[in-house]
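Every protein chain of the complex appears in place save one, which is left out.
Take a look at subunit A:
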């Protein structure tokens, strides 16, 4: 007889880094809604690349995918934000929303430039290295203090992973996203740069020798000639005034960038360039109460009327769904009865009543289970998978029912209706 079994794993191991209150890195889905065309698809891809590594770079959108499907998948994957681009005859629109039931910001993309065009403008473009393996930093300028500004800046700040001052390495600061708010035009400039450092205070020739290594000695007989030539200061050298010179606090990327060196920061533009304009803020995800609208201002009475209309619509919808379900059940029962009758008529043995009971029980049990699970989902209000449920059934909520508003009958309209139906997801884009 051996020793009694000894239990080893009696408690769940809590790893050092696992702090349940720790902020999780936010993840994003960038997608299009409807047919958008080549350029906007390029913009979508550029934004995906920008948000790396916390995004699905190779997200596949199929024709029949709806927003609901993405929401369903977002929960288990830990995706927190959606960025949705769409196109109308007025222009391109971008929607940024926090996934489970968070607020949605709707922007108009006034102008944009694709990444490939920006790189084509550079004199000597650099191939991307490891800079897309770290999330970019974010800088917001001149975002004021009003409610919508605060909300906008919060949403942007929470789209990117937070910086831990204690553990952050200088080498993790490779890219930066700049958002600048212009008070007069109310446009937000969006820029994406790569951070590079250059040695400061040495002549151009020596700088070249240090950084790139082998200079081009075509016209020179000796390296001394090359070093001592009086090369004109390039434009970028002129820009390196004392303002942009820093002392590196840690070793930085690149061969000769050691701690305590003096370097000039150089920003190389990488990604898409956009000019955005905030149009609408909604309290729900692509629906819900409109908290702020740039263009349309409704008076409280109008709002009330709208709200009432909306609620009525929802209730009707719920009622219809209920009756439909009842009809379905009734029809099923009829069909079953017919089948049974046919069977008996053709001489077969009648189906055992237990089987029927079992089936019925199984069905009801399943329904009950699912219903319970639905309750869980709604109560937890987490990013759980909302399976088959009556999420659109607001008939019993009365006053607490979410409010939808339809106010997109103006310029800059963007698929405000049918927001949960994203038509036209296609694999192949023309």
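We take it that a residue touches a chain if its C-beta (ideal position, glycine included) is under 8 Å from a C-beta of that chain, and two chains touch if they have at least 3 such contacts; residues count from 1.
Just so it is clear, contacts and distances are computed from a predicted model.
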{"item": "Hidden chain of the complex, named as in its UniProt record, picked from \"Auxin-responsive protein\", \"54S ribosomal protein L19, mitochondrial-like\", \"Surfeit locus protein\" or \"U3 small nucleolar RNA-associated protein 4 homolog\"", "value": "\"Surfeit locus protein\""}
{"item": "Residue in contact with the excluded chain [from A:8, A:124, A:167 or A:299]", "value": "A:167"}
{"item": "Residue touching the undisplayed chain, where the options are A:142, A:169 or A:250", "value": "A:142"}
{"item": "Contact partner of the left-out chain, one of A:154, A:169 or A:212", "value": "A:154"}
{"item": "Per the touch definition above, residue among A:45, A:80, A:93 or A:311 touching the missing chain", "value": "A:80"}
{"item": "Contact residue for the chain not shown (choose from A:82, A:112 or A:181)", "value": "A:181"}
{"item": "Contact footprint on subunit A, counting only the chain that is left out", "value": "19, 21-24, 26, 80, 98, 101-103, 137-145, 147, 149-151, 153-155, 157-158, 160-167, 180-184, 281, 283, 289, 291, 300, 375-376, 378-379, 381-382, 397, 400"}
